[in-house]
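Quick one: the structure is below, and I'll ask about it shortly.
Yeah, one chain of the complex is gone here, protein chain that is, but the others are all in their spots.
The block that comes next holds chain A.
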Amino acid sequence: MYKIVNKRQLGSQIYLMDIEAPRVAKSANPGQFVIVKMDEKGERIPLTICDYDRDLGTVTIVFQTLGESTKKMAQYEEGEFFSDFVGPLGMPSEFVKEDIDELRKKNILFIAGGVGTAPVYPQVKWMFNNDIKVDVIIGTRTKDTLILEDEMKAVAGELYIATDDGSYGYKGMVTNLLKDLVEKEGKKYDLVVAIGPMIMMKFVCQLTKELNIPTVVSLNPIMVDGTGMCGACRVTVGNEVKFACVDGPEFDGHLVNFDEAMRRQAMYKTEEGRAILKIEEGDTHHRPGCDCE
């Protein structure tokens, strides 16, 4: 059993939790993820490691409520337990092993989309702890859905915020902002790390390919075990099939087949829709003639 030692609501649908999991905290690195299972009947939910405290033995997760499971997870309170919490899974970000002096010479830009801000945070913090100043763009729908602004400001070099509706910071998409930074403000980047919705990563990669900037993305396909045992997470990268849970989740964004990845991500939509209907309509859902059975 894994105790929730801290819970905080970051936005209308976004929650942060610190979980007591000393073995995971001890081995965690930026770029890796965990799998949470709430109780006996729960599914295995992959979530990026957003922070970790090796001394306290805690791991921070940030999640957005989407469907049945994440909604249920948001109802858990401090002092309660998850039955399972396994990790760290996947490979650490490549820079963790790179030569620090080489890394310091690079101009790096992180682009975070929505709840993707959470997984970007530990990477930027790692840079900060190693005396590397990096720029960060956080893109979000509107001011109310912006998360971790203060935390990010404390560790980033320049922090840029973009909102779709212009309610805060730059008005527009992260790709518009990146284009402006490079073309109007003369910014030069040697590496972009983009984490967010698949569609955002796809368009960032299209742009950075034009701009000739190597780009790393973090993929979040459907997963089950997270150990390389099922192949649910397979993605095509440079015409090779990879298992994102063990070979990734980070890949060279210019090689990823995003269209396929997005199609595969939608695989369980109808089933989930059914489950949500069941929660919202209770037993009345099982009415005769309902064709979602």
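List of remarks:
By definition in this document, a contact is a pair of C-beta atoms (placed from the backbone, for glycine too) under 8 Å apart; a residue touches a chain by one contact, two chains touch by 3 or more; residues count from 1.
Basically, contacts and distances are computed from a predicted model.
Selecting from "Sulfide dehydrogenase subunit alpha", "ABC transporter permease", "Thiazole synthase" or "Cytochrome c-type biogenesis protein CcsB", the unshown chain of this assembly corresponds to "Sulfide dehydrogenase subunit alpha" (UniProt protein name).
The hidden chain makes contact, of the residues A:Lys41, A:Lys97 or A:Lys184, with A:Lys41. Of the options A:Gly31, A:Pro46 or A:Gly87, the residue whose C-beta touches the omitted chain is A:Gly87. When the missing chain is restored to the complex, the residue among A:Ile132, A:Leu211, A:Ala232 or A:Leu255 that touches it is A:Ala232.
For chain A, the residues in touch with the chain missing from this view are 23-24, 27, 37, 41-44, 68-69, 83-89, 224-225, 227-232, 234, 236, 241, 246, 260, 263-264, 266-268, 271-272, 275.
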